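Only one protein chain is missing; all other protein chains are in place.
Order of writing sets the chain letters: A, B and C. Residues in each chain are counted from 1.
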Amino acid sequence: MIVIMRSSATQEHIDTVLERLQEHDLKGHIIHGEERMIVGVIGAFIPPALREDMERFPGVQETMRVTRPYKLTGREMHPHDTIVDVSGIKVGGGDCVVIAGPCAVESEAQIMTTAYAVREAGATMLRGGAFKPRSSPYTFRGLGKLGLELLAQARAATGLPVVTEVMTPTDVDLVAQYADLLQIGARNMQNYQLLEEVGRTGKPVLLKRGMSATFDEWLLSAEYIVAQGNPNVILCERGIRTFETATRNTMDLNAVALAKRRSHLPVIADPSHGTGKWYLVQPLALAALAAGADGLAIEVHPDPDRARSDGGQSLTLENFAALMPRLAAVTASVGKRVAAAAMQDIRL
Amino acid sequence: MIVIMRSSATQEHIDTVLERLQEHDLKGHIIHGEERMIVGVIGAFIPPALREDMERFPGVQETMRVTRPYKLTGREMHPHDTIVDVSGIKVGGGDCVVIAGPCAVESEAQIMTTAYAVREAGATMLRGGAFKPRSSPYTFRGLGKLGLELLAQARAATGLPVVTEVMTPTDVDLVAQYADLLQIGARNMQNYQLLEEVGRTGKPVLLKRGMSATFDEWLLSAEYIVAQGNPNVILCERGIRTFETATRNTMDLNAVALAKRRSHLPVIADPSHGTGKWYLVQPLALAALAAGADGLAIEVHPDPDRARSDGGQSLTLENFAALMPRLAAVTASVGKRVAAAAMQDIRL
Amino acid sequence: MIVIMRSSATQEHIDTVLERLQEHDLKGHIIHGEERMIVGVIGAFIPPALREDMERFPGVQETMRVTRPYKLTGREMHPHDTIVDVSGIKVGGGDCVVIAGPCAVESEAQIMTTAYAVREAGATMLRGGAFKPRSSPYTFRGLGKLGLELLAQARAATGLPVVTEVMTPTDVDLVAQYADLLQIGARNMQNYQLLEEVGRTGKPVLLKRGMSATFDEWLLSAEYIVAQGNPNVILCERGIRTFETATRNTMDLNAVALAKRRSHLPVIADPSHGTGKWYLVQPLALAALAAGADGLAIEVHPDPDRARSDGGQSLTLENFAALMPRLAAVTASVGKRVAAAAMQDIRL
Partner (left out) sequence: MIVIMRSSATQEHIDTVLERLQEHDLKGHIIHGEERMIVGVIGAFIPPALREDMERFPGVQETMRVTRPYKLTGREMHPHDTIVDVSGIKVGGGDCVVIAGPCAVESEAQIMTTAYAVREAGATMLRGGAFKPRSSPYTFRGLGKLGLELLAQARAATGLPVVTEVMTPTDVDLVAQYADLLQIGARNMQNYQLLEEVGRTGKPVLLKRGMSATFDEWLLSAEYIVAQGNPNVILCERGIRTFETATRNTMDLNAVALAKRRSHLPVIADPSHGTGKWYLVQPLALAALAAGADGLAIEVHPDPDRARSDGGQSLTLENFAALMPRLAAVTASVGKRVAAAAMQDIRL
């Protein structure tokens, strides 16, 4: 922490700062400048509220944090890449995973058709929502437990591990029985009780970045999960909210590349939500892989013209099949390959 | 809904649009322009997914919504102001309420001192967090049930109704036993299960706007609560996230004035979170009342230099007492007055 | 400047940093922490590029600026309020000025009618655009020199000082012949040649904040003007661009209050552009004054239904007349008064 004094600060003001630091067994180092003094404090643990409190002290102009607020998820103390094992699929180990499926599980026919088709096209995992957060109370909110059962059926038939969202702490046990990878949605990135609950399960977690979450907040939310002793966190960038409305969100691939540098956790990208337009999914999917993402989550629907949610951003089965070789080409050009589905022995 | 066709659209494309509308018993009205055609559709209920699906149709360039997505919270069908009764205090009826208290309940001494002081200064209600959402897992997260009990004790002693946050659906019953007004925090504005749960209680709800929620999303979240049969919703603007970092958030008083126009619900403002700087609380509190807010929520702490959270944005007891006559002056200048606390007979 | 070293930094890394500082006659102060070292540097003048360059040094994690980048416009070295004299009107001296008039000068009848009416209602200055920046090449861009002449005519008739925008360096001399107060529009806040040119004239300048300019950038643009020896700068907040589209811009009254604290320059607010909706002008105008603004700029048009620009955000003459007593009431409630027009002797 740096405490920047006003140019008008007195010795008494400095003393007050130093005394408060001492109460916390911290030592302040004074640097005398021509215009002002600053006090530097470095400690393994500076109480988070202390810095803010000190901004109020007379003679203090501002305080600044100098260390990153996340520890367990940062690369500094943990230089090697974490590889998350999702029912046999390794995420973050060099191969790129492709998670595909509908926004919401709508019916047996819909999910089974999709599962077979994306498996055939080369997808690595199956996604589908059973519990859906929707901004309007007047829209479809998912099939609930039936949706989970249909996902399990699709997994049994295709061998694709299943990713699905859990929205509330009391649902965690139920969803964890069905899902291979528990998804925390963007709206719940700071639902701390939910983060701790999925942390306790030890199961792999796909943590979507909140729509207006800063990079640091995203990693701090991952920290909540890891702090429960669950290191199996996969970060997912899915677009942030900006002034631009020509696309649904603004895909932040800077954040993908930065996450690969600052964190050891695997990072995937969701170009469906990131763009909100099916015709932008391909270019942004390719871009995300070129930027270093460890995989993609892509919405695919057998009949997006009649989807009960997110129809506008879903690929048809044909478009998805056409996309896969292009993903493979770009992946190869950066020296990786697309991960195969885990359970190769299952007959399609 | 408006369906805007491409200039290259054919009759067949138009027919496909009209047929799909007919499936939903909707009638499309074609308008022929020089460059293109558009199809207008108006109905009491256009399925929300239909508009998005149609964006994919061949020959369709874009679709647009023409009606506001909220019904119960809008002023169009409900022109008269809703007045929410919080244990005898009328919110939204012309008087301005002042909710004051610490970010978090930290101890009996802290909350009792604050409660007596803000009551003495003229506050209308007492706020204090027992369950705190914090972006880092390494920070203080509230006293929990003990915090609720201390709030109840403060209410008994001062007669001030109590406002406190509930963070998860399973806590709603517990918190509702203690709180006069249930607060939904900014991070939970789109925690739909929580919204429905507080809706079911029938208790007054203070709904904070999410940090990056649009105006429409804010009203849609209120709609979730009202749709449960609970009309007792107070909107609270508390700053939005923008590119500006000189202040913690950007207080959006446009939204306060717009909410008074478009919705019948009462609206209050929180200049503590809205600015993040104690020295900006006064000017923005005055501004919010001048803009038409029905009240304020202000963080007050007996020793903000040692607060366990939000110390930098809390007023001291003295500053709060000095603020109250200024609030009264501005309130009077727009033809209103500051609401008195409900239970006048309690001796201080 | 603070240089934060990586936890893995070596002595050699530190030495490289110190040597480079020495090249610039700067002394680095090392602070040893448990996890890492930081180097503090304080000097009256640290070359701006040096900090950025150092971020590349091996062993360096990050660098941070500790002093504010503006000097002449900051309050620290210049604690007393600057009062700008606009042809006899004092801006920033306690009274609130009200600048009123159409977005663009459209005709003699339009500007004269408006000038008489706003003078009658109590406005302090007249505004009107002769040169208009428009985002589309297909829209009205002002009457040019004729517009300036009409403004001069309106001033002669009413005694109201005239505010108008100058858009390009080569127009500065021309516009300065007519205007009492030169306006720099939001789109030109970082047109540095233009800033220097208006700086050289010595005339009062109204500097609008850029739509996405941070607080510091806004003050740095003022610094460009003041650095030319022209201290007569009035800051104008006119709304920033955020994710919210329910209003044209988001009025940032935090910035108004912060500018009053951090700078000695007068600050006014423009609720017409800040909201983009005529029906929100009144609440936000009142709010800006309550927040401490030294004045307002308000768009007024005799027939906004037929305005050639900004009709949707302009007040009618009647609405403006009705607004003035409300402005006076709020101004009085914060201990100020609305400034009278300068040239009282002119007969209306």
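By definition in this document, a contact is a pair of C-beta atoms (placed from the backbone, for glycine too) under 8 Å apart; a residue touches a chain by one contact, two chains touch by 3 or more.
Nothing here was measured: the structure is a model prediction, and the numbers come from that model.
*Asks:* For the full complex, which residue in C:Glu52, C:Asp173 or C:Glu318 touches the chain that was left out?
*Replies:* C:Glu52
*Asks:* Looking at the whole complex, which of A:Gln110, A:Ser221, A:Thr275 or A:Ser314 touches the chain that is not displayed?
*Replies:* With A:Gln110, A:Ser221, A:Thr275 or A:Ser314 as choices, the missing chain is touched by A:Thr275.
*Asks:* Using the touch definition up top, pick the residue from A:Ser7, A:Gln153, A:Thr214 or A:Asn319 that touches the left-out chain.
*Replies:* Of the candidates A:Ser7, A:Gln153, A:Thr214 or A:Asn319, A:Thr214 is in touch with the missing chain.
*Asks:* Could you list which residues of chain C touch the chain missing from the display?
*Replies:* 20, 48-49, 52-57, 69, 133-141, 167-170, 187-188, 190-194, 211-212, 217, 220-221, 223-224, 227, 241, 278, 304-312
*Asks:* Identify the residues of chain A touching the omitted chain, counting contacts across the whole complex.
*Replies:* The list for chain A reads 212, 214-216, 240, 242-247, 249-258, 260-261, 274-275, 277, 279-280, 283-284, 286-292, 326, 329-330, 332-334.
*Asks:* By the contact definition given up top, give the residues of chain B that touch the hidden chain.
*Replies:* 2, 4, 6-8, 29, 31-38, 40, 42-44, 62, 64, 66-67, 76-77, 212, 241-243, 245
We adopt the following convention: only the chains that are shown with their structure count from here on.
*Asks:* Mind having a look at which chain is the central one, using mean CA positions?
*Replies:* That would be B.
*Asks:* Measuring centre to centre with CA averages, how many angstrom lie between chain A and chain B?
*Replies:* So the centroids are 27 Å from each other.
*Asks:* Report the inter-chain centroid distance for chain B and chain C in whole angstrom, where each centroid is the mean of the CA atoms.
*Replies:* 31
*Asks:* Using mean C-alpha positions as chain centres, tell me how far chain A is from chain C in Å, no decimals.
*Replies:* 39
*Asks:* Touching two or more other chains, which residues of chain A qualify?
*Replies:* 212, 241 - these are the residues of chain A that touch more than one other chain.
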